[in-house]
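The complex appears here without one of its protein chains, the remainder shown in place.
The chains carry the letters A and B, assigned in the order they are written, with residues numbered from 1 in each.
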Amino acid sequence: MGSLSVRGLTARYGKTVALHGIDLDVVDGEFFVILGPSGAGKTTTLKSVAGLVDAVEGEVRIAGRDMTGVEPYARNVAMAFESYALYPQKTVEQNLASPLRSGRTGSWSVAEQSERIRQVTTTLGIEHLRGRFPRELSNGQRQRTALGRVLVRPADVYLLDEPLSHLDAKLRAAMRAELKQLGEMSRTTTLYVTHDYQEALALGDRVGVLRDGRLVQVGTPQQVWHEPADTFVARMFGQPEMNLFSADLTADLAAVPEGGTAARSRRGGITVGVPASVSGSLSGSVAGGAAGGSVLLGIRPRDLEVLTGPEPSDRLVLRGRVTLAERLGRLVELSVDVAGESVIAVTDDQRVREGDPVSLAVPWEQVHIFGGGAGLDTGNGAGTAAARLGSGAPVSPVVDVSAASGGDR
Amino acid sequence: MTRERQPGQRRFSPASIGADVVLLAWFLFSLFPLIWLVLLSLKSESEQISTFFEFTPTLSNFATVLSDEGARLTSVNFTEALLTSVLNCVGAVLVSLVIGVPAAYAAGRWQYKGSGDVMFTILSFRFAPELMVIVPLFVIYNQLGLFDTNVGMIWVLQLVTMPLIVWILRSYFQDLPPELEQAALLDGYTRKRAFLMVALPLVRPGIAASALLAFIFAWNNYVFPLILTGSSHTPVTVAVTRFLGGGGQAFYSLTAAAAIIAALPPLLVALSIQRYLVRGLSFGAVKA
Partner (left out) sequence: MTAPARVRPDPDTGGRRSASGAGPAPVPAWRRGLRPYVLSLPAVLIIVGILYPFLLGAYYAFLNYAAVVPNPVFVGLRNFATVLSDPAFWSSVRTTLVYAVSATALETVLGVGIALLLSRSSLVGRIFERVLILPLMIAPVIAGVLWKLMFNPQFGVLNHVLGLGRTFDWLSESHALMSVVLVDLWIFTPFVAVLVLAGIRSLPREPFEASAVDGASWFYMFRRLMLPMMWPYILVAVIFRFMDSLKIFDHVYVLTAGGPGDATRTLQISAYQNSIINFNYSVGSTYMFLLWAIVFVTARYLVSVLGKAQRRAAGSEG
């Protein structure tokens, strides 16, 4: 029943600044996922909303009310901690009863409490564990108990801190599905924090990508996937990570009907046309000015298709030789040498062998262009904080040259 | 590394037998005096100095020590001394707990400005020479009428009990994950209730350990009551020495009996908190 709005949230632990002015608006009932690597400030964000961090600046509004100075027990917020934080000397039943007995989540008669607990534990499949102590539970059971403590009482906002991170992979996948159902059911504004992009895409109505205490992009799963704001966001989603190539933006070369400029990778291979609208926005962020500079081209491995027939004219085609083919069940992960660049592609075409020549095609709309920092190679952990722009779409496809001859067109 | 052999050791080598011999020698040295004390306490008055190990045991010494007749005989009212000790030590520990638990919590949970200084000052009481504070206290107590009183002793024993309790409990509070209390806060409990409901129960072993250890040290204290009490409120530690004192008769068996009675409570308490002893003795420095 509460929207959540955060303005300029800055949080400090001693001397270090954990959050640098976060702005966020979560609509009532929305399931919002904050995605980020460890240390990004995800837990700090949750705890700040909950009122558990002392040194905060900025404004937090829950259900429209300003929460500045308000103690956690008066915020009507429920949180599931990453470490579960179950009371060790209380049974599961008593753990779930705790919020109901405090008086601040409503007044419940003993019978009502029992009934609520029964409902929640049944929903979560832990009803048979009600008399057990946390030390007698498995990780998965503890996680559900922690979740139960959140669900058992009404709240304006649910805060879930990496609830699935300590579960093994299969359990995690199963719980993801359950969480989705629960989310739809409870329709409470939820702020969910994780470092797992799959959870973010599967569960979130919207996703916010957090890096070093700053929100780098906020959008629907579609948006963050298809329109990443920078290479950091682009590389957060998708496994294997997006291929990134440094490219030179030069004024001459390929005649592109739309009148844009051609970008050529330094090693003389992949060439892409950049429409004027895009290069215009690029010039602001690219070193070297309007007519030149370096950019980053990004192509997701799964967007690349292994060509079996004639080369299409409406897609970018990359020709190269397979250096490594890893079979992972149904899919094959290929490392292809394209004019000196290593391109990772994922395909279900099982016939490709190492050493084979291969042609990969990707639709123009799925070739991302990022205004590049100087000389950043693909695979660099830091990623560039560059602005993401549109992909180029020249009419005449410019095709690379095979590895053997090198050189350009 | 408890029930397994250490790497690099052989089983019944001469070295290991030699090691056991050395250990036995130590325990012989360590326990012999105690055993002898027990034997002495069981000797009747006539035998107390005439024999060493052959005698007919009797429990009369214990009875005498605790009786009025014994009090008249030796001019030491031992039963009263026992009660004084109990009163002083329990009182001192309770006061230290009431005051020390919140302070330990504040220092353990928050690193507030000045917490280091407060903790260090409290620690310094442990190492400060007692006579430095006793002399002025002797003067002050006489002025305030606190000389030879239980209240006076309880106050002065804070020097012994409070550092122990505060330092040990601080280390226990530091070990508590803050998220448990945070969960309680979000459940709707105030900080005070969260503390009482979550934090306090979890440091119960620490409270027991530090309180009992403080009791032991308060009980065993000698120099404070020696100077700051007179004839009516002496605790057992001073009372035992009085058995040996005066010219004239020597009450060796009675002394032994009194010593055993005086030493028994701390011993029993110590045996019950064996597990927490190390952490307590080192003031939380050693967490093993």
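Things to note:
One rule holds in what follows: a contact is a pair of C-beta atoms (placed from the backbone, for glycine too) under 8 Å apart; a residue touches a chain by one contact, two chains touch by 3 or more.
Bear in mind the structure is a predicted one, so any value in this text is a computation, not a measurement.
If you put the missing chain back, the residues of chain A touching it would be 1, 54, 65-71, 73-76, 103-108, 112, 116, 119-120, 122-123, 125, 151-152, 154, 178, 181-182, 184-188. For chain B, the residues in touch with the chain missing from this view are 1-9, 16, 19-20, 22-24, 26-27, 29-31, 33-34, 36-37, 40, 48-50, 52, 98-100, 102-103, 105-107, 109-110, 112, 114-115, 118, 121-122, 125, 127-140, 155, 158-159, 162, 166, 188, 191, 216, 219-223, 227, 237-238, 240-241, 243-244, 252, 255-256, 259, 262-263, 266-267, 269-271, 274, 277-278, 281-282, 285-288.
Keep in mind that, in the parts below, only the chains that are shown with their structure count from here on.
Against chain A, in their complex, chain B makes its touches with residues 177, 179-180, 182-191, 193, 198, 201-202. Those residues of chain A that touch chain B in the complex are listed here as 47, 50-52, 71-73, 75, 77-79, 81, 83, 85-89, 98-99, 102-105, 149, 153.
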